[in-house]
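A single protein chain has been omitted; all remaining protein chains appear in their positions.
Labels run A and B following the written order; every chain starts at residue 1.
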Amino acid sequence: MKVVTALGRLWLVPVALVVWEVVTRAAEQPFFPPPSAILARMHEMWFSGPLSRLLLTDDALADLGPSLARLFSGWLITAIVGVAAGIAIGCSPRLSDYVNPLIQLGRAVPPPLLVPFFLALLKLGTPAQLATIVFGVVWPILLNTIDGARTVDRQHLETARIFGFSAAERLWRVILPSALPKIFAGLRLALSLALILMVIAEIFAGTDGIGYRLLYTQRSYLYPDMWGCIVLLGVLGYLLNSAFLLVERRVLAWHRGARQTT
Amino acid sequence: MDYARVLRGAAGVAGFLAVAELVGLSGLVDDRFLPRMSTVLGAATGLVADPEFLADAGATLTVWALGLLLTVALAVSAGLLLGTLPRAEAATRPLIEFLRPIPSVAVIPLAILLFSDNLHLKLAVIVYAASWPVLINTIYGLKDVDPLAKETLRSFGFGPVSVLARVALPSAAPFIATGIRVASGIAVILAISAELMAGGSEGVGIYITEAASGGRVDLMLAATLWAGLFGLVADAVMVAAERRLFRWHHVRTGGAR
């Protein structure tokens, strides 16, 4: 039953694929290979490896490995630093007054503009790439955490005071959990932004990764390969977002429950 | 009270500048790579009178504004269409959900192949990337319209078009405005990324690339500073406009909470 309704909902996707296939075959434009050709190329490039490696080829490991490592390390470093700083700023109105203009300015700088600067300052490759990701991703995490920590329910804080919670208990048991829904919203936004910045970083400051392969295939006129990179990036974005939502739903089950009843 | 906050903010900025200057003075970092703060600020002042930079900034601004305008025109009409036709919306939703997570900058290499004209290329990638928030907010805003208000108008004999114009559009407007504000930030990122990737003759991205190849880090940072300040002002203007235009919306949602 569920499958049928899902099919009913998704009918336009196969239709769009078929139309795309028919139109591209008829047009015979080299820039627009038919989806079947793109899929075949993707399979050949990345997913025709041995079963023991989940079908992943050497190329897949060489492209996906460094890209994902970059994406996650940049995102995780920023998450730890951003949440810690955000809690500190959100809990202290005075500190927040001091740093607010700087944060607003930093947030307003378009991250790609800084790529040439990071390249000049740091080495080509990982340092400049990580700097690009961290600088772009830190703002949504920081701002959401500050907002979450600032809007902790007053009665929760008073309860903590009445029952004599230590500073650590107040932080871990009261402030952090109640800021968590906003922190997660920031982290999710940051994850999709990290993917974009990963591509930018690999295009400008890379020697490997999916972004680098995208640039390489475009410059070498390998159109099905280039389309394959774009599709792979789209699938990656979709998977990352879905996986994060799954984790968020588990961690914040109490939040959804509390929202439904009140 | 507010005065003290402004003062603290100014102190924070001054403190940051002072620390950056001291780091430069201490000789900890080579000032060819990281110039002193005073040098950067000096360069930033100089840029105001630099015709080359002004032309580049103007070019990026034009692309940004045109791209945003096109985005709004296309995405709002598409959103209105999908928002008023629930079946079309249900059918296209999975398609939108598959297309949206494609990292927008990944389409730039494709666009470079497709468009020989540099302006068309930039506009195309801006419209592709910036349309999502506007489209989704428009659909969401139309869903949020109070059905009672629509039925009231209908009962007075108004046709579907006047219902759309008189009730649906005004009450979806605050959501659309928020989408446009998000889109404007995305448009700037895409405009600059396209300049960096596709080259061309003018734009802030080009200015920075040229400064980089000339080893002028001070000019790069100065131009970045102006871009940030511009973004700050643009965002503040939009937030203020939203507050003014949609005060009724804030009052309504504020009271409901």
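Methods note: a contact is a pair of C-beta atoms (placed from the backbone, for glycine too) under 8 Å apart; a residue touches a chain by one contact, two chains touch by 3 or more.
The rule is simple: contacts and distances are computed from a predicted model.
Looking at the choices "ABC transporter ATP-binding protein", "Inner-membrane translocator", "Response regulatory domain-containing protein" or "Polyamine aminopropyltransferase", the name in the UniProt record of the chain not drawn here is "ABC transporter ATP-binding protein". Partner chains of the missing chain, restricted to those shown and counted over the full complex, are A.
When the full complex is taken into account, the listed residue touching the unshown chain is A:S166, out of A:Q29, A:S48, A:T151 or A:S166.
Residues of chain A that touch the chain left out of view are 153, 155-156, 158-159, 161-166, 169, 173-174, 177-178, 180, 254-255, 257-258, 260-262.
Rule of thumb we're sticking to: only the chains that are shown with their structure count from here on.
Here chain B touches chain A in the complex through residues 4-5, 8-13, 15-16, 33-34, 90-95, 97-99, 101-107, 109-110, 112-114, 188-189, 192-193, 196-197, 204-205, 208-209, 211-212, 215, 217, 220-221, 223-224, 227-232, 235, going by the rule given at the top. The residues of chain A lying in touch with chain B in their complex are 9-13, 16, 31, 94, 97-102, 104-106, 108-117, 119-121, 192, 195-196, 198-200, 203-204, 211, 214-215, 218, 223, 226-227, 229-230, 233-234, 237-238, 240-241.
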